[in-house]
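Quick one: the structure is below, questions incoming.
Of the protein chains in this complex, one is absent; all others appear in place.
Take a look at chain A:
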Amino acid sequence: MTPPAVRLTAISKRFGAVQANDAVDLTVAAGAIHGIIGENGAGKSTLVSILSGHYTADSGEIALFGKPVKLATSADAIALGIGMVHQHFMLVPNFTVLENLMLGLAKAPFLAESRADVRERLARIEEDYGLSVDPDMVVERLPVGLQQRVEIIKALIGGGRILILDEPTGVLTPDETDRLFESLKVLKSKGVTILLITHKLREIMAITDTVSVMRRGRMVAHTATADTDRASLAELMVGRSVELVTNTRSRAAGEVALAVRDLSAEDETGKGRLHAISFDLRAGEIVGVAGVAGNGQSELLAVLAGLTPPSGGSFAFAGRTVSAAAPADPHLMRRLGLAHVPEDRRREGLVMAFQMLENAVLGYLRFARGARRWLLEKRRMRERCDGLMRRFDVRPPDPRLRAAGFSGGNQQKLVLAREHGAAPTVLLVGQPTRGVDIGAIEFIHRELLALRDKGCAILLVSVELDEILALSDRVMAMNAGRIVGILDAADADRQSVGLMMAGVDRAANSDRAAMGRAGMGHAGMGHAAGDER
C-alpha cells in the first residue's frame, strides 16, 4: 500500500491563552479529496497554516508520503510539493496571469528566459489537468472563478502534489462552485491530493472521499464521507444536536415599509455600482438579497442606511423620500426607524477598543444621555447594555469588557441586540452570521424570524445562499449592481437562484419576473404568496 500523502501526528499549537490545535492527528491518503470541517475558530486554518509552513507547530510530527519532514517556512512546504490556495487571493491584481505565476519561479537573471519557461509550464498544466487560462490577461480583469484557477495553477506549477484549498467557495457563484469541483475531480484523477477546508456541509458531501471534523482545536472524528450524513457531521462540529431553523410564517406581509425606485449609486471613482434598483419591502417580510460578494449588495445597504447618497432614483421610507437631491444620513435614518446590522461588524458595527457598554449605544447616543443632555451617563449605558446582553444571551455578560474580548458570535449578538432594541420598522441586515458559531447562528436566525413576525420589514444580505433560502419570504438576486429577478420563497431553490446570481434571468419571459423588475405590482404577488403558506 502507498504511504499516505499527509500524516500529521499530535500537532499542537498555542497562541497566548488559546490552544488552537491540541494533539491533532490527520491522515490523508494519496490521491484523495479530504475535507476538514469545523466551525470558525475550531483550528482548521491553524492546522493548514502549519502544513503550509506558515506557522511552526509547538509539538508534533509531519510526514509527507511516508517521509518525516520539517516545515519551517512556506518555501519549505512549496519545495515539498504543498500548494496553498488562500481564501483571499494572493495575486497581484495589476499583473498578468503569466507575471503572477512567475513570482517565485523566475530563477533566471533575465525575465525573458523565465517568461518562456513559465509559458511552457503553463501549457503543460493545461495539457495535464485541463486548467486553461489566458496567460496574458491582467488578473484583475478576470472573473473571480478564473482568478481562483490562477491560484490553483500557481500552487501546481512548481510541482505541487498536495493542494490545500481554504474556504474556496466563499466568493464563487453556485455555478462557479460546480466548475471548481469538476476541476478538482480532474486533479484527483491525475493523482493530486486535495485538502478542502470548509464550514459548508454541502461541499463536504458533494466532493470529498474522506472527512475530518475539528472542534475547539481537537480532531473529533475521521470518517469516509460515504458513511456519514450532514446531520451527524453538524452534530460533530457543534458537539450537540442542531435544530435547523425553519421559516414558518404566521401572517402575511403588511404595508409597504420601504419603496425603492430606480435607485442608482456610484463609488468614489464615479463607477456605477447600483443600476436602477426597484423593489418594495413590506412590513412583516424578509426579503433576502442573494448574490456573489461584490455585486452591489453592500452598496445597496449603504445607500438605504444613508451612508452613501444615491446618484439616481429614490427610496421612500417613513414618509420621507430620499434621492440625490434630498440625501439622508445614518442619523436621520435611525431616527425614522431604520436599523442596520452592518456587514463588517469588526470595522463598522462595533468599536473593538470600546467597552461593550459604549458599543451598546453606538449610533444611539440618545439612550445614553441623562437629564443634562450634553453629558453621557455611564450608569444608563451600563444598564442598557446589561439589558441587551441578557435579552440576547451575550456571553460573558459584562458590559465593561472591551468588544475585542468577545467571540464573533457574541459580538454579532450585541450588534443585533442594539439594533433590535431601537424597535425599528425596517431592519437592514448584512452577513448576519459571517464568522459566527453554529449555536449563535441558530439564535440569530430565530431572532430575525421573531422580529419579522412582529411586523418588522427585513432586508437580508448574505453570501450564504442557504441562509437566504432558509429565512427569506422573497429572494432577490443581484448581479453586477442590477436585480436579476425576485422569486417567492416557494419558487426559489439553489438552482434557480444560483442561475440568477450568475446574471441569467431564467424567468425572463415569465410575467412574474417582468413585474419584479418593474418593482410595481409585484408586492401584491408577495402578499398572495404569503397567504398561501
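Criterion: contacts are C-beta pairs under 8 Å (C-beta built on N, C-alpha and C of every residue); 3 or more make two chains touch, one makes a residue touch a chain; residues count from 1.
Going forward, contacts and distances are computed from a predicted model.
**Student:** What does the UniProt entry say the missing chain is called, choosing from "ABC transporter permease", "Phosphoribosylformylglycinamidine synthase subunit PurS", "ABC-type branched-chain amino acid transport system" or "Xanthine dehydrogenase family protein subunit M"?
**Tutor:** "ABC transporter permease"
**Student:** Out of A:G53, A:P342, A:P399 or A:G485, which residue would touch the omitted chain in the full complex?
**Tutor:** From the options A:G53, A:P342, A:P399 or A:G485, the contact with the absent chain belongs to A:P342.
**Student:** Pick from A:P3, A:P330 or A:G435: which residue touches the chain that isn't shown?
**Tutor:** The one listed residue touching the chain not shown is A:P330.
**Student:** Return the single residue from A:A17, A:A112, A:A325 or A:A371 that touches the missing chain.
**Tutor:** A:A17
**Student:** Which residue among A:A221, A:A276 or A:M352 touches the omitted chain?
**Tutor:** Per the contact definition at the top, the residue touching the missing chain is A:M352.
**Student:** Where does chain A touch the missing chain, residue by residue?
**Tutor:** 15-18, 20, 305-307, 329-332, 334, 340, 342, 344, 347-354, 358, 361-363, 365, 368-369, 374-376, 402, 404-405
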